[in-house]
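All protein chains of the complex are present and in place, except for one that has been dropped.
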Amino acid sequence: MTLISIIEIVVSVLLIVLAFLAINSKTLIKSVMFLSSLSMLAVIAFVLMKSPDVAITEAVIGSGLVTSLFVFTLLAVRKADKKI
Amino acid sequence: MKNFLALLLTLFLGFLIVATLGNNNFFPAYGDVDVTTRVSQKYIDRNVNGGSEEVIYGQATNLESGPANTITAIVADYRSFDTLGEVTVLFVSSLGVALLLGGAKQKRLELNFKPNFMLKVGSRALFGIILMTGVYIAIHGHLTPGGGFPGGTMIASSVLLLYLADDEFRAKLKGFKMLESAAGSAYVLIGLAGLIFGGYFLVNLLDNGVLGNLLSAGMIPIIYVLIGLKVGSEISGIIDNFLTEEGV
Partner (left out) sequence: MLQYAAIVLIMLGLYGLLTQRNIIKIIISLNILEIGLNLFIVSVGFVTDGLAPIFTSINNSNHLLFVDPLPQALVLTAIVIGVGTTALGLALAKKIYQKYGTFEIDEMGEE
């Protein structure tokens, strides 16, 4: 059991646990935060599979773009709720 | 009842995928792939159409496809038509967002919390660093991992930082839209020039220099810079559409 295979098993288990939590959580903002950390763990999995191009693309898009679009949608919804 | 049927369907799909994973020709076990029997070995050897040189870094001159990064050679030279399709998909999605959320007479979304003054001033320094990193990754796409798509998204991330840190900032949208249309049309025009002068759509017209230099690989750095500019301005437009609302 080398170090790399221990890291592989830990990353795999964390991926499955985070995906399950993201679908079944009560509030919407918690689901979005679990999706963002799932994307970060997928970047580590891509690096373990020796593919740096895919890892850079997924890191920039998963952390910077998709999370911020979700947060902007939820922000506009909260503002519409409070106003009424 | 519906939940139970959905659970049965997903378990059946999982069983199908795992059952075909057991060692046959299409899916060998994880890690035991023999690359020399696949077509990817021809991409690595730069030998798809009969090029016959040894590929050595720093010495091989005018190969069939010039970049040192094999994935850039596949995305921007051998399968460049698929990249044209991807650019079209991004354009259509940005067009859809602008049609749904755009409109006349817009102002920034008003929220309860106002950013600090130090945040507004200090983020300008970070804006320059992120912009330079994005431009570096987009230009060196044929030598290091990355390329046009993550480089363009990093340029858009620097604009996102300015939107988040300042409450009344709005980018110059007219300039971005013209830049995006110009870069997208330039990509198609390069392809048509390849058809007229070289015989095939999107063929590489310039000389592929020595493998590993900065000025090598013909037209591929130019194509990646165009793609980076197009993706960056597109995603900045999408972010501006999400953060504005009706009003004067």
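Per-chain residue numbering starts at 1, and chain names A and B are given in the order in which the chains are listed.
The criterion applied here is as follows: a contact is a pair of C-beta atoms (placed from the backbone, for glycine too) under 8 Å apart; a residue touches a chain by one contact, two chains touch by 3 or more.
Only a predicted model underlies this, so the values are computations on that prediction, with no experimental measurement involved.
Trainee: Could you tell me which of B:7, B:111, B:126 or B:206 touches the chain that is not displayed?
Mentor: B:7
Trainee: What is the set of chain B residues that contact the non-displayed chain in the whole complex?
Mentor: 2-3, 6-7, 9-11, 13-14, 17-18, 21, 27, 30-33, 35, 38-40, 43-46, 54-58, 68-71, 74-75, 79, 82-83, 85-86, 89-90, 92-94, 96-97, 100-101, 144-145, 147, 149, 211-212, 231, 238, 241-242
Trainee: Which parts of chain A are in contact with the chain that was left out?
Mentor: Answer for chain A: residues 5, 8-9, 11-13, 15-16, 19-20, 22-23, 28, 31-32, 35, 38-39, 42, 45-46, 48-54, 57-58, 61, 65-66, 69-70, 73-74, 76-77, 80 touch the chain left out.
One rule holds for everything that comes next: only the chains that are shown with their structure count from here on.
Trainee: Starting from the mean Cα coordinates of chain A and chain B, work out the distance between those two points in Å.
Mentor: From the centre of chain A to the centre of chain B is 20 Å.
Trainee: Okay, in this complex, where on chain B does chain A touch?
Mentor: Within the complex, chain B contacts chain A at residues 69, 71, 109-111, 137, 145-147, 149-150, 153-154, 156-157, 160, 235, 238-239, 242-243, 245.
Trainee: Under the touch definition given earlier, write down the residues of chain A that touch chain B in their complex.
Mentor: On the chain A side, the touching residues are 52-53, 55-57, 59-61, 64-65, 68-69, 72-73, 75-76, 79.
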